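Complex shown without one protein chain; remaining protein chains in place.
Each chain carries a letter (A, B and C) given by its place in the written order, and its residues are counted from 1.
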Amino acid sequence: MFSKILIANRGEIALRIIRSAKELGLKTVAVYSESDRTSLHAMLADEKFCIGPAKAQDSYLNVPNLLSVAEITKADALHPGYGFLAENARFAEICETSGVAFIGPPPSAIRLMGDKNRARQEMAKAKLPVIPGSDKILEDAAEAKKTALKIGFPVILKAAAGGGGKGMRICRHAAHLEEQFPIAQNEAKNAFGDPSLYLEKYITGAHHIEVQVVGDKHGTIMTFAERECSVQRKYQKVIEETPSPFVDEKLRRKMMKAVEDAARHIGYQSLGTFEFLVDEDKKFYFMEANTRVQVEHPITEMVYGINLVKAQIRAAAGEKLNFPFELLPRGHALECRINAEDPDTFAPSPGRIEFLVLPGGEGIRVDSAAYGGWQIPPHYDSLLAKIIAYAPSRFLAIKKMQTALEMTTIVGIKTNIPLHLAVLANSDFLEGKYDTGFLEAFLARKNGT
Amino acid sequence: MFSKILIANRGEIALRIIRSAKELGLKTVAVYSESDRTSLHAMLADEKFCIGPAKAQDSYLNVPNLLSVAEITKADALHPGYGFLAENARFAEICETSGVAFIGPPPSAIRLMGDKNRARQEMAKAKLPVIPGSDKILEDAAEAKKTALKIGFPVILKAAAGGGGKGMRICRHAAHLEEQFPIAQNEAKNAFGDPSLYLEKYITGAHHIEVQVVGDKHGTIMTFAERECSVQRKYQKVIEETPSPFVDEKLRRKMMKAVEDAARHIGYQSLGTFEFLVDEDKKFYFMEANTRVQVEHPITEMVYGINLVKAQIRAAAGEKLNFPFELLPRGHALECRINAEDPDTFAPSPGRIEFLVLPGGEGIRVDSAAYGGWQIPPHYDSLLAKIIAYAPSRFLAIKKMQTALEMTTIVGIKTNIPLHLAVLANSDFLEGKYDTGFLEAFLARKNGT
Amino acid sequence: MTPKIDYEEINKIIRLLEDRNLAEFELEIEDFKIKIRKNPPVIAVPPAASATPGLGGDFETGGDFHMIASPMVGTFYRAPSPASPPFVEVGDIVKKKQVLCIVEAMKLMNEIESDADGVVRDIFVENGKPVEYGQRLFAISPSA
Partner (left out) sequence: MTPKIDYEEINKIIRLLEDRNLAEFELEIEDFKIKIRKNPPVIAVPPAASATPGLGGDFETGGDFHMIASPMVGTFYRAPSPASPPFVEVGDIVKKKQVLCIVEAMKLMNEIESDADGVVRDIFVENGKPVEYGQRLFAISPSA
């Protein structure tokens, strides 16, 4: 096992990793930007180093400073969290050659999954159903059009290098595609430094369903029941739950088995998530795989009663994974992402938290780096807290979440709690009848457009 | 089901009841004393009423004001929490005759269990082993001596009307007993207005083990795996855990069955706890039963994945109890009671909480009414927060608790967190080798006495 | 030359204290001395608390009014029966021990008496409304 872990991240995920490291008996080193001096992750680690000014490019993405901290503190492992350098294969390589274990899969796996087009091809080889589409980078709009006509509209353009919605464009017909192609190229170039695009059939009424996997260096591969992440706005997940009200036991087993086979095919050795679109007929298509811990991992932990980040660290240290009891999910878990943002305009709302009461008690888990008196820096993402509710049934978990959100008191900044409460009270949501189009349609109705 | 519940309590337990009531879709009414104006329970209920000045006798124990609030707000049920009026049979009767459902067992059950001597006799009839002792109130020191000689020293004198250590005296030999008898009588008279004493054999090296029970008005009785509460100081529980490292499966089944039979014998219809002393040979003796929710109930909820307070409310409303899955405990849970007190002298430490970071994340539950900026009133008990850690195994739960406590930051007042950390690091505790004498001996060693 | 400090000047200084979040200001020049101290900021009470109507806590509304507060939880009645005239109206002179209202609690009518001589300046609660312990009912000023 390692002796000291550098956490190359901030916010709730940094705190979450610090906790798991401490539970494993490891020392922790936090890094922070000048605007994160009073952030909780910097206060609660064993050691801490300022690594640059507020701008992430100069601090949390500052590779020389990160590695200097590892060297100075004699940290023997680095946890990248999510975002920032978490899926940067080159960084993982630099860590390994500098003698610092990168807590994630080998750089080759990060590189494979980072190239969305290559990932699709490799996964198709592993017999994972993929969405019909261009099997390679599109040369130009003309080639895109030809492919689209073959597989049928609507199609979606995607950046080969990217994720998170950047460079994505849904095209309804040929003219639309020709118009959007250069725009998407430009967006991809600006966001990822690479204009390469590919396209896929766009599936309407689809569900975003993902399967958590964890592997070790001894060939163990474990998969977990699905997470339903269809409540999205602009490809940003807002509410996640497990199990999915849409997935039945047959589909669940099929997807878990398919992911297990695919992970085994590439010899996967860490925490990871395989994301799928599932259509109305319960056919599932591989979208992409994330080679890191995900924001929504806690709901899986709640229903299984396990700790995925500890498993991730142990696997990186070469331990063989084992859990004290059979991995069977029990009950239902929901996560609401509480963002510091205007619930109507979605504009970020940084500022000082004047007064804070987070929820607690039976069945409630809170992952947050917020505290009363904290000045939220405006430089980073707006995720303020993840509130997770666990109960024996979906109905009870939703009631519990409603109660928790109603009793959460945050003064000084705006949050999207009103939006969450509105969604949780929606009859379609309550009946579990929602797909990836749900939230945008809900918001359009709400705004009367 | 009820429509509105009056919560006749304060602090974390009031908050805990408000949450459960809201989850059941019920309206909540908080009552508060003048010194609890800024307390969280008063802020987070649907309605709130000031019922008197700081002194509990004039506010939380002010029966006319409580019933006036129930009448004015049209509350159809009252939850007494623990302490205050929770085990006052007369109050339960007044509630019922006023048309307000008392969320607890019928007054007769409260009265029976409130008289510790009568309870022992009745439980002996229900075949529950009781500690050998006087089967009735002791006339005088002479009778006490005669009984003690029959059952053998050491013996313990106890107040018939009381609990919580008041009026209790351990007597090693006859002369000692004669000396202590009038002192204990006096203490009992002052504490409970009743000098009546009885005596029991005092069991050395005993474990304090309790079994949670819940019954409904349809004859359902459910029992839950034991809670180990032997880490005590002056009969005040400090750390509780489930399962007990001392209890084996055979003893567990025996105790659960015995409690089920006893609860059935008296037709128990609510949440309750049967407390036992278990000697080194794993013989168990009934001590007393609490006819209310207990401070340490969350650890049972954690391992079973259920909500006991919701079950208590539903049972009081006449519903038949049922849980969505088979009641089987999984994993291990620990609770540390965080008190606002000096960790060395145990003197209460009220004051203003200048800065507060409570723990969170995977496997951590916090039940607390504290918030940053809160001025803790000096009039009530010092329980500030209950931190509950849940993990697949005892070892992991202890590591998780240590991490949670190390990352808890409370500025402005003193707390007993250092004491908890010291106990959690103790090798006997880690090995699960402790009995009711453990903490006092630990403190004596620590203080070099 | 003496410093020019007048009302406008002091007003400005107070505004300055507020803007700059200062706690205290003291100035002494020859015979002139000024000292201004701001109340310490209280931690923001969440909206739930401040939204409460009729909170009995803030007795001081200025002036020399004497407040009569409810000694119990109950329902406030200004008259002995629906058909009767109110015990008192604003402007009435009242004597110590004079009944001002009734607070009904547990079906009992509790007469609330004035504990001072004076004139009724304000009645804070409407007839038939519930009152908390300590909630102010009447403001009495010492004399007409």
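The criterion applied here is as follows: contacts are C-beta pairs under 8 Å (C-beta built on N, C-alpha and C of every residue); 3 or more make two chains touch, one makes a residue touch a chain.
All values derive from a computational prediction rather than experimental measurement.
*Asks:* From the list A:43, A:56, A:191 or A:443, pick the residue that touches the absent chain.
*Replies:* A:43
*Asks:* Touching the left-out chain: which of A:298, A:372 or A:392?
*Replies:* Selected residue, touching the omitted chain: A:372.
*Asks:* Which residue, B:323, B:355 or B:395, contacts the hidden chain when the whole complex is considered?
*Replies:* B:355
*Asks:* Spell out the interface residues on chain A facing the chain that's missing from view.
*Replies:* So the residues of chain A touching the missing chain come out as 34, 37-38, 42-44, 48-53, 59, 64-65, 67-69, 71-73, 98, 372-373.
Simple rule for what comes next: only the chains that are shown with their structure count from here on.
*Asks:* Need the most distant chain from chain C, centre defined as the mean of C-alpha atoms.
*Replies:* Comparing chain centres, A lies farthest from chain C.
*Asks:* Go ahead and note the Å separation of the Cα centroids belonging to chain A and chain C.
*Replies:* Here the centre of chain C sits 55 Å away from the centre of chain A.
*Asks:* Considering chain A alone, which of its residues make contact with at least two other chains?
*Replies:* Chain A, residues with two or more chain partners: 355, 357, 372, 409.
*Asks:* By residue number and range, which residues of chain C touch two or more other chains?
*Replies:* Residues 43-46, 48 of chain C touch two or more partner chains.
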